[in-house]
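Can you keep this structure in mind? I'll have questions shortly.
With one protein chain withheld, the remaining protein chains of the complex are depicted in position.
== subunit A ==
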Amino acid sequence: MATTTQLRIQARPAHTIGTTRLAYTPDGTRLVTVGPNDFARVFRTESDGEPTTVDGLPEDNLAVNATNEYFVLGSEDGTVSKYPFDTMSFDKFLVRSTLPIRDLAISPDGGWCAVASDELVVKIVNTSDINEVMYLRDLPKPVKHLSFDPSGNYIALSCTDGNIYVYSLLEDTPELMRKIGDLIRTVESNSEITSKVAWHPDGRAFAVATATRDIQVMSRGDWENQRTFKDGHNGDVTALDWSPNGAMLATAGKDRQVLLWESNTQKIIAKYDYANVIDIAWHPIKNIISFTTSDGEVFIYPDFVPADNTFLVKMSIQPAPFIHDPLSELSKNIRRPATINQKEVPYRGGRQGTPDSVGVLLGDVMDDDEDDFVVDDDGAGYALGLNVNGKRPNGDIDPFDGPLSKRHNALSWEPTYHESFQPGATPWRGNRKYLCLNLIGFVWSVDQDSHHTVTVEFYDHEFHRDFHFTDTFLYDKACLNENGTLFSSSINGDKPASIFYRPHETWTARADWRTELPKGEDVTAISLSDSFVTVTTTANYVRIYTLFGIPYKVYRQKSSPTVTCASWRDYVLTMGNGPVGADGSTKLLYTIHNIKRDEVCQSEDVVALPDDVILKSVFFSDNGDPCIYDSTGTLLTLLHWRTPAQAIWVPLLDTKLLSRLASGRKTETYFPVAVADNKFHCIILKGGDQYPYFPRPLLSEFGFEIPISAVPKKVSEEDDAFTEEEENELKKLEGDYVLKSLLTAQQEDLIEATKSSHAQRTALQRMEVEIDKTLIQMIAVECREGEERGMRALEMVCLLRDRTGRMVEAAGKVAERYGRTVLGEKIREVGEQRLMNVDEED
């Protein structure tokens, strides 16, 4: 801390004693201050001359904001007026209010000006057409502060009732998105204490001062508390502002201090002693900070950031201080091998030794060998990872846009990779994350800063006892089955990635084991079956261990980078990115390998996904059939996968066509958990959630419905209801027929491949009879419909599986019962033909 060497900046007496506010223009050339007296001062950056004075203002101006062309001020008499810089004189009133104006905010594009007054309504005025006004009504108490997020799509109101209201401005009428309680304190609108929402420049989070005098960061997407700037002020916070790139935060408090924090570490960089500071503004580009006091003084502080930290000013936009940055987690999964970029630009090695360069500070990152792409494992929370020179690639485009937009960068085209994921896991939200969710139980972890606490809970409370432990290895992936729990941790600093297996029951003292991966190799996915532990790694190895930790097999995966893996008994399914398809993204390839018999069932076969659709989860059903769930909400299973090159993906359920969504009013998505008992088990997610969160929601189950035809219409209560009903019944039976045939085919495969039990074989026979029964029911419907449907009925007879002729006989009886004699005769003919030559050609 550089308190001792600071020079004391002289105050510039601008106004008389009272509330004084200031604002920089977005280009940073001018600084506007207003105060209790009837003029505004316009300072020019880096000129010590007298400021321009704009006269003729109302008295007691309480708010000011500026664009490059004009500034807007709000005063106690309830007027908001606009003053262009070129004339430096009054232009027009934007809004009038009956009560004092408390805060002003101009949207980032300069199109709208939001006005908070002591009235119970916030007006958002179009700055070019003052007749166009949006109102945010129904506020319980006046609003003290308001602020637009950097995209201008949201506005946060700090209300004097102690809540923050976030409105979405994406629609024509603003819509309340979220009410946040228990964050800011209840302060009167004329108080010096701030409850302002300061949006981080990356737009994903904001900071507010809490009642405990800390600065709390909250993320916008999930409204979870993130990092906290703690133990800084001993008095109430009166002002706060992020540096333009979000790398630092400046706060002022009633303890007569101005503090400068580093966002990434939440540590105080510098302390300055200035009393009664009530407003702080960073210069948009330069290392200058300006603040005003309640004594009417203005301080313009050049070189505010101490010399050894000035590199922070020059950085591009930094990510907000998340506990677990969703972007960094994502990017960690994107493995970007040596790309076209490196071929085009001659490689000169990392630049070393520049004083104050990022490289000095991020030494770890720079230590990487030259032949390797810098792996984003420094844990510094960078969204993209730095290149060899410590620069963020394409940092000036929007670094926080999703990876997709980056790829459309014209300079270097890169194929879209499917990111790796762990099936059944959720990303960090706040400080919690589900490591594994399945039908056995669930594993979740809470980040306690220095360590995690992992809890394993079972659905069957009698079967296993729940347990939890303190986790110093920072596990981030887990698998759970009847036998044990498997954990894996990523590379953390010098610690290599490790795998930890803990059986639920042992008859010796200790059966859990831990193994470490070679240095530099990270885990991409793990899976656990009844007999093997499978780990896929960033080095494209598939590592297979037995349940007691004996390395059983290591091989390199043919398709890379690896995406995920799943296993069931001796079968291991691995997925990787294959060659690039026509849509510019890689095709996912899967391989199914029987480890014990060392047979490859399917080798590098394509995972059938439409364009721009990603895989959400992959798992084996309880019968041992691979299932995938994709981002279109379709559940597919793999048929005939035990025979090489015979596998096909068959849809089992399209969740978009579920009858519960038929009304069109509900919008919900589903988080896949498992397929068991011919049902799809999932968690219903409402309100645009992507992943389940705490408290753990109930599991829901849906029967399979193969998407065959349009959703049957509701039976209307009219005369033709019966024909419609028959149609629906027929549709339902057709669906049943296809589904039962599919399940029977799976059962046949299972019986062929394994030492089948008697029960399994009888189950298969029963299933075949069920198919025939469905067909007979369909024939009955056709017969009821009329004589003209006879051909269709006869075709159904040909589809009957039964070879003994009993079913054909039954079909004949059905036809006779409805008096279709011609059809009955034809059915009899088919039956006779069938008995004559049992071995028909295909």
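Throughout what follows, contacts are C-beta pairs under 8 Å (C-beta built on N, C-alpha and C of every residue); 3 or more make two chains touch, one makes a residue touch a chain; residues count from 1.
The rule we apply is simple: contacts and distances are computed from a predicted model.
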item: Chain not present in the shown complex, as UniProt names it (candidates "AB hydrolase-1 domain-containing protein", "DNA replication complex GINS protein PSF2", "CASP-like protein" or "Serine/threonine-protein phosphatase 2A 55 kDa regulatory subunit B"); value: "DNA replication complex GINS protein PSF2"
item: Candidate in contact with the missing chain, chosen from A:D654, A:E668, A:E729 or A:E748; value: A:E729
item: Contacting the left-out chain in the complete assembly, out of A:A676, A:A753 or A:V769; value: A:A676
item: Residue among A:D449, A:E462 or A:D598 that touches the chain left out of view; value: A:E462
item: Residues of subunit A (touch criterion as defined above) contacting the omitted chain; value: 439, 458-463, 676-677, 698-699, 701, 722, 725-726, 729
